[in-house]
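Below is one structure. I have some questions about it.
What you see is the complex with one protein chain gone and the rest in place.
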Amino acid sequence: MNYQQVLDEIWQEVASLPPEGEVASYIPELAKVNPNAFGAHLCDVSGGHYAIGESEKKFSIQSISKVFSLTLAISLAGDPIWKRVGVEPSGDPFNSMIQLEFEQGIPRNPLINAGALVICDYLIGQLKDPKADYLRFIQKIAGDDTISYNYSVAASEKQWGHRNAAMANLMKAFGNIHHDIEKVLDLYFHICAIEMSCRQLAKTFLLYTFHGKVPHTGEQLLTLSQAKRLNAIMQTCGFYDEAGEFSFRVGLPGKSGVGGGIAAIHPGEYSVAVWSPRLNPKGNSFLGMKVLELLTTKTGRSIF
Amino acid sequence: MNYQQVLDEIWQEVASLPPEGEVASYIPELAKVNPNAFGAHLCDVSGGHYAIGESEKKFSIQSISKVFSLTLAISLAGDPIWKRVGVEPSGDPFNSMIQLEFEQGIPRNPLINAGALVICDYLIGQLKDPKADYLRFIQKIAGDDTISYNYSVAASEKQWGHRNAAMANLMKAFGNIHHDIEKVLDLYFHICAIEMSCRQLAKTFLLYTFHGKVPHTGEQLLTLSQAKRLNAIMQTCGFYDEAGEFSFRVGLPGKSGVGGGIAAIHPGEYSVAVWSPRLNPKGNSFLGMKVLELLTTKTGRSIF
Amino acid sequence: MNYQQVLDEIWQEVASLPPEGEVASYIPELAKVNPNAFGAHLCDVSGGHYAIGESEKKFSIQSISKVFSLTLAISLAGDPIWKRVGVEPSGDPFNSMIQLEFEQGIPRNPLINAGALVICDYLIGQLKDPKADYLRFIQKIAGDDTISYNYSVAASEKQWGHRNAAMANLMKAFGNIHHDIEKVLDLYFHICAIEMSCRQLAKTFLLYTFHGKVPHTGEQLLTLSQAKRLNAIMQTCGFYDEAGEFSFRVGLPGKSGVGGGIAAIHPGEYSVAVWSPRLNPKGNSFLGMKVLELLTTKTGRSIF
Partner (left out) sequence: MNYQQVLDEIWQEVASLPPEGEVASYIPELAKVNPNAFGAHLCDVSGGHYAIGESEKKFSIQSISKVFSLTLAISLAGDPIWKRVGVEPSGDPFNSMIQLEFEQGIPRNPLINAGALVICDYLIGQLKDPKADYLRFIQKIAGDDTISYNYSVAASEKQWGHRNAAMANLMKAFGNIHHDIEKVLDLYFHICAIEMSCRQLAKTFLLYTFHGKVPHTGEQLLTLSQAKRLNAIMQTCGFYDEAGEFSFRVGLPGKSGVGGGIAAIHPGEYSVAVWSPRLNPKGNSFLGMKVLELLTTKTGRSIF
């Protein structure tokens, strides 16, 4: 497959589309981004790299980072975390608090905010220096020690993070947060404030393309079963309230962030990252979804 | 009316009842109380004082304190606070978070926890030294400067107050908490940690018996309309999820606390406070309700 | 008290108010009414009758009828019905279905639609000819056999009553409706379609003024305790999501209907009915509430 040609064609197609969607503005730091920024990067299993646009420019990966914190937790914990967080789609966008109330503080899955907070709480109990250790973990998978936190974004998230604080407190009331809430939130806001380029993101996602093996070191970080679990969770829970739509249009496991990034994989074939900050009403990158839809259409390979 | 005789008869009746209900135990400090403690005090409008049992012993008045913080807020604000908190019963006990979610951070009334938090937030904006000023306010109405906070209870409330913290954060996310959450919670937990005896409580509630006038100073602290509003709110919202049952059995405006206290008034006739720490399943003092039911039955005077 | 003079003054005051609020239009039959119709009738315990406006004109009493069906059920059942329906305010207007779902098919109180449906179900099990028997019951209390159903309204209610049908079915799924749903709904829609004048309504409500005794026959239809229960329920649950506001402004037990009627009582003193079809946003008669507020202000007698 000539991935570069496919990406070039896609770039040409999406370049002619009128701009649609708005940049996330719930924190000032995110609103500063150029709304028309665009880049994509694809890594295939043969070691090929293919890119278009600003694929080397770093952006705030936001919720995509939850895949990495979950990966770290699974690699440390094995199965026990599934008693504290589910593996099913969350369904209703309006009811994060309501769902927690009725399901007694157990979040539906680890890719929604409440679930990611539980994962942070778990990591705090396992890591000596959680923020530093988490960063090193990503750097290791990516094989790239330039990846870092954007501390302004982390601070901004904290300043506007009252809904996350509400959820953490409610889960604490139900006994599903074990550590100090300030520490849990601090780790969470930093995890969301990781910056990576499309290249770095795609390279890191090769871990999932290779079923849990870090390709450049050969380390089997996750068991095959753990890797399958991660892919299944991304498939059903990775796109806020648009998992069904994404399955239909794209049909790949992946995760999006409100910074406009989407990372996805075709197991055994490639990983891909796209970045375009304008979001559709469901909070997913408008062009990002379009690019991935064209990719699976043009390559003729989705999971369906 | 020979209130002392009525109280004595009531005491005799309830003394023979088998103990029923459990002491509140959600914080260790409250669980330490003697479950069989009992006292009551009635003040009539002629200045008469009538008491039975441990009427001079201080206990944690808990949510009864919300009536005083609301009184202070109303006396400072007049009507503006009703844009930030409603005046209707909250109905469902299970859904404090859910109600806040759907009503966009506006609590149903100022006597539920969420509403009392909004009142605390308001007071922080109005008072120079909120905790000290609040205490002085109660001492002034009561004409008794021995009333004080129990700081162990306040600390204990804070340690176990994650659900309150969750609500404060959610309301902050909706823009209905204006000040720093830690300050709001700190004031709230102190307000709930006021200690008073039945005598002090009954004397303070004379304010509502006298339609907003502090009887021992003659100060008209609330307008007649404000006093009516307060009585109406106590009547419909003062007993958690048992307002209807209390209206039926007792038929007086009042407020209960999980410390086992209940204060109530017969407008223009008397105020009364009862204390017995064993609670019924709805969180109201088991004997407290019984005493008040007997009081209105024996005096033949309820509002119905 | 010169009630006629009071009513005349009130009429003069409200006549000068600009029209406010809209007539209920969820069924075409109700929308046909003259929006500016107005009447009131007061019966005192001495047998006095005082009236203003179109006090003899019949209108659709709608939910006010739920007080009578509850009265009939209580007089037949005594306490057992309280296992199937609560006595507490419903709180949230948006959540009739949600509340039923979470409280397993047990309505909060008998004056909301779900609760009135349970009462209908109960009556079907107790009465030989429920619709006829119910009508005769009202006629007996009122001492007036011209009271009747408006069959067009009943048919119209049925045609648009899918939400009521949804609640009946959900309660049936929870086992709290015992009879055929069609029969329950048919009785319910007829009960809501009773037509009475202000005079007839006020006269019927004397039953509650006299603590359960039918004044013109002397029959003690309800025990004192049952009558107190009914008054308490009206006080806390009689005005949709405006029980607290009504308590504050009016301070009398009562019940309103979307036909624009409100009936209320001052126990031991009088009963009163007002009719004005324009409703406020909470579904209560705009002028009706105003009239009753002026009545308790001018007579200086509310329960607070």
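Each chain gets a letter, A, B and C, in the order it is written, and its residues are counted from 1.
By definition in this document, contacts are C-beta pairs under 8 Å (C-beta built on N, C-alpha and C of every residue); 3 or more make two chains touch, one makes a residue touch a chain.
Everything numeric here is computed off the predicted structure, so don't read it as measured data.
Using the touch definition from the header, name the shown chains in contact with the chain that isn't displayed.
Spelled out, the missing chain touches these shown chains: A, C.
Which candidate, C:K158, C:K172, C:K228 or C:K290, sits in contact with the chain we can't see?
C:K172
For the chain left out of this view, which of C:M1, C:V45, C:I98 or C:L127 touches it?
Checking each option in C:M1, C:V45, C:I98 or C:L127, the one touching the absent chain turns out to be C:I98.
From the list A:A40, A:C120, A:L222 or A:C237, pick the residue that touches the absent chain.
The single option touching the absent chain is A:C237.
Please pick, from A:S55, A:N164 or A:S247, the residue that touches the omitted chain in the full complex.
A:S247
Given the contact definition stated above, which residue among A:H41, A:K158, A:K203 or A:R229 touches the chain not shown here?
Touches the omitted chain: A:R229.
For chain C, which residues lie in contact with the unshown chain of the complex?
94-95, 97-98, 100-101, 162-163, 165-170, 172-173, 181
Take the complete complex as the reference. Which residues in chain A touch the chain that isn't displayed?
86-92, 94-95, 99, 102-103, 108-109, 228-229, 231-233, 235-237, 241-245, 247-248, 251, 253, 267, 302-304
Methods note: only the chains that are shown with their structure count from here on.
Which chains are joined by the largest number of contacting C-beta pairs?
Highest contact count belongs to chains B-C.
Would you mind checking which chain's C-alpha centre is most distant from the centre of chain B?
Checked the centroid distances; the maximum from chain B is A.
In whole angstrom, what separates the CA-based centres of chain A and chain B?
Here chain A and chain B have centroids separated by 48 Å.
I'd like the Å distance between the centres of chain B and chain C, where a centre is the mean of that chain's Cα atoms.
Between these chains, centre-to-centre, one finds 32 Å.
Can you tell me which residues of chain C touch two or more of the remaining chains?
none
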